[in-house]
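What you see is the complex with one protein chain gone and the rest in place.
As written, the chain order gives the labels A and B, with residue 1 at the start of each chain.
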């Protein structure tokens, strides 16, 4: 059944069928071939979505929608501008810090790119060339799934089984995310220096920082409250996401005053729509996982790999290489859904720390979203700033290289990933 | 030769999952090589509700699952989970192995299931962080986490506690922060989830006895040769017997461990009698819902 299912999937996917439906068909074919009752299709699909932890995804998306609708980003940008605006390449730094701020309340890179791109691109384009500006926006948006909260981590934790908690994975992303931020800022300073970009923002002054931080205070408090609450065990990730929704709703309506009551249904609709893209993949991939499990594929795969090597580092290198390749071609959510249930248990059998493995898994695919030939984020960026992919690639490659460098660092020094969650008791 | 598929949601180390591995070894021997079985524990093919759905539609042949999940389809199963009915596990098993078991089998068969045996999930006990529960008054206002089950909720409301429902994974931190005062579970669960770290008082209330039921899809089961059916029943009976002994052993080991670092209160016969009286209306209302015959039979057998 496994071969039938994989065969159907690849043919249909290559012929351009949406991945979710290609997965559905591949399961259908396998069930027909194996004489399994078709009732399993709707059962697996429904039960796959019927999950309390998964509910965090539309909720975080909705919080993001409210932030955009309430024009909350502008205040974060003003704050970042007051702090780093005057540094060499100031506007790029503002973008990166705003991206960090955005990442700490939303969970997906593509949504982040549209929020950050629409607000920052006009001024970036004024001072720098389009390619550099787009590269900065794209790589700052890619902090979204690395800094908590993260839709990718929620999906991974759910697919990997009970060995990984969402809260633990969230915390694993903090240090690498900050490393990336610092790295990006260093990179921007260097590039700006080399190209002789003029400083942009107002001269630094404490009074301005204070004013802007007061204006942005309610917004900057939100990640502290939500992530702190999740990590402190005050509420679950899903509940934290609901708090984020209510919080950003209130901030948008009463602090910035830009979120109108009439805009709320539209925000909800868009949040549901974006989540449904992930939801469709999860729903249609579940029966495929069912086929794999029924045919004992996880067991056989594990035996095969363990027969091949007994060294966890070799196994890790294999998985990382595979993910790198997969990340180049496949949409990352589809990859979590199909591969995490297969490889997470094997990693456990090798005695690899589940949090470490889980984070590397996620980071690898996140970086894959910016890696050609098929990097979703790059294409989205091209759409936003009307730039050709070739032109974008010319300036984005140092940023991609940086992300791979951080990935390698995390791989070589597991403490970067695991120290914080361990210290917090995960 | 046929290959059967058996799925469950208990972890691989749980006594019921180990018992199913034994079933897997024994079935080919007892069926003369005609039958084999693949076992999928630990939610590999989905959670309890999903496994039940799968067996009902014949996607899978068999599942082993907590009786409370199955009682949503066959409400009559609630009759064997009445509050304060069994004095000990022997009484509990005497009931399901006797005429009550036959009546339940009929009800299960009406919904397309065949029961292959009842295993032990465990007798449930209350822990809390406030004070030892020695009298009925000690339940007053205690915020106790319960499973979302009408009988369970009604029982604790009758005792005077205020029930809170939440997922089992959130219980530890909720107890730690004092969001709730207590919870109720079998000893082995309290121990494996380390709830003793965040709870001080344990009272051996034995308010419910929970069963694990092994069920097969009736249509699929009846397609097997009679000799094969017998082999399945025999192999499962062996596994069930082993599990009951193992679970009993683990239960008393867990109790001992918990007693070492918690303050254990043993329920007096007077308190037990009072709790029975207080919760009698729960049983009465259940009679209205699922019929008096079965419940009367349980009450008579449990004596």
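By definition in this document, a contact is a pair of C-beta atoms (placed from the backbone, for glycine too) under 8 Å apart; a residue touches a chain by one contact, two chains touch by 3 or more.
We take it that contacts and distances are computed from a predicted model.
Matching "NADH-quinone oxidoreductase subunit K", "TRAP transporter small permease protein", "Binding-protein-dependent transport systems inner membrane component" or "Cytochrome-c oxidase, cbb3-type subunit II" against the UniProt entry of the left-out chain gives the name "TRAP transporter small permease protein". The missing chain, though absent from the view, touches A, B when the full complex is examined.
Screening A:222, A:245 or A:420 for touch with the missing chain picks out A:245.
Per the touch definition above, the residue from B:79, B:164 or B:247 contacting the chain not shown is B:164.
Among A:4, A:59 or A:323, only A:59 touches the chain that is left out of the view. Screening A:150, A:275 or A:395 for touch with the missing chain picks out A:275. Although one chain is not displayed, chain B still touches it through residues 49, 53, 56-57, 72-73, 143, 148-150, 153, 162-167, 174, 179-180.
The chain not displayed touches chain A at residues 12-22, 24-25, 28, 38-39, 41-43, 45-46, 49-52, 54-55, 58-59, 62, 108, 110-111, 113-114, 118, 234-235, 238-239, 241-243, 245-246, 264-265, 268-277, 279-281, 283, 329-331, 334, 373-374, 376, 379-380, 382-384.
We adopt the following convention: only the chains that are shown with their structure count from here on.
Put simply, the C-alpha centre of chain A and that of chain B have 40 angstrom between them. Contacts from chain B toward chain A in the complex involve residues 5, 38, 40, 42-47, 49-50, 53-54, 57-59, 167, 170, 173, 176-177.
In the complex of the two chains, the chain A residues touching chain B come out as 36-37, 39-40, 43-44, 47, 52, 161, 233-234, 236, 290, 293-294, 296, 298.
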